[in-house]
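Notes follow the structure.
Just one protein chain is left out here, and the rest sit where they should.
Let's look at chain A:
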Amino acid sequence: MAEITSGKPSQPAQQPVQGRRLSDRQKDIIQKFAALGSLIVLAAVFSTTSSAFLTVNNGMTIALQVTSIALLGIGATYVIITGGIDLSVGSVLALAGVVAALAVKELSMPIWIAMLLGILTGSICGLINGFVVTQLRLPPFIATLGMMLIARGVALQITGARAVSGLGEAFGELGNGSLFRFESLDEQGFPVVAFPGIPYPVVLMIAIALVAAFVLNRTVLGRYIYAIGSNVDAARLSGVNVARVTIFTYVVSGTLAGLTGCVLMSRLVTAQPNEGVAYELDAIASAVIGGTSLIGGVGTISGTAIGAFVIGILRNGLNMNGVSAFTQQIIIGLVILVTVWIDQLRNRR
């Protein structure tokens, strides 16, 4: 009883109502744009600390670096909205990349077929994840943890844990080429880059993000993904094929991991079975920073894209300012905690 603070009956009653309502609204606006706002603030800060930050070239570099996080993040968003999680994407992208590389090198397949094979490998991993989650009814965390180990193991096994190199220049086209690149020759005959072009991976990322957002917002399938995450029983009793929709989200995640693997390996023109370790955590982080709720039912692709750029710009900007990789990790960790905390504040009340 000692803990009760005594009230102040003389206090005017209308005052706190007014004050609270205003601050509620302000809070809502601030939080709604928290991620986007911090993105803008970050960009502004880094532009003042480093003159090389705000250039077309660096913009393209950031966009290129962000592609893998964003592609994986889109898959993670689909899965997390249903209330699941996919821990396997880092390993799956490595497996997909080495499968594509080996198909070129050992089986002499045309590059585009080999890449499709790599992407398909990712889809199959996702399909297995979805099957284990919906049919064997294992928790998604366990199911994809298993796949994380298995896919990595297979990638190491089929390559003998060695990098696959000597893939030829054409293999690097997807990762290193770009659209609308303008070059001219100077007096000595050396090429001068007038516009660096938009890297193919960035084009892919934008296209896939648009399609993914459209599916989520405008289609019946997207509606069902939200419904399952919001209330799986209600969805089932409304006639939603819960298993099929859930499997679909894991297939999307796996397929995008496969694509990311091919893009990454192509950029290096070498397939590394050890590529992509812990990328799943970046993917989940980008979704979560963008407002996706791990409880399910909530999340957007635009949010995830912003989340991916927050992580990408932080890394790039901190690098330019000579901040060590270790400090970068600490800062990104703090950013995740703060953004999710702010998001929770909004949903509390």
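Methods note: contacts are C-beta pairs under 8 Å (C-beta built on N, C-alpha and C of every residue); 3 or more make two chains touch, one makes a residue touch a chain; residues count from 1.
By our rule, contacts and distances are computed from a predicted model.
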Which of the following is the UniProt-recorded protein name of the chain this complex doesn't show: "MBL fold metallo-hydrolase", "Sugar ABC transporter ATP-binding protein", "NADH-quinone oxidoreductase subunit M" or "TonB-dependent receptor plug domain-containing protein"? "Sugar ABC transporter ATP-binding protein"
Could you tell me which of A:T55, A:Q135, A:S165 or A:N241 touches the chain that is not displayed? A:N241
Residue among A:I113, A:A170, A:A194 or A:V220 touching the omitted chain: A:V220
Taking the full complex into account, find the residue in A:G175, A:G297 or A:G317 that is in contact with the omitted chain. A:G297
Residues on chain A that touch the omitted chain in the whole complex? 1-9, 13-14, 16-17, 20-21, 24-25, 218-221, 223-224, 226-227, 230-231, 233-241, 297-298
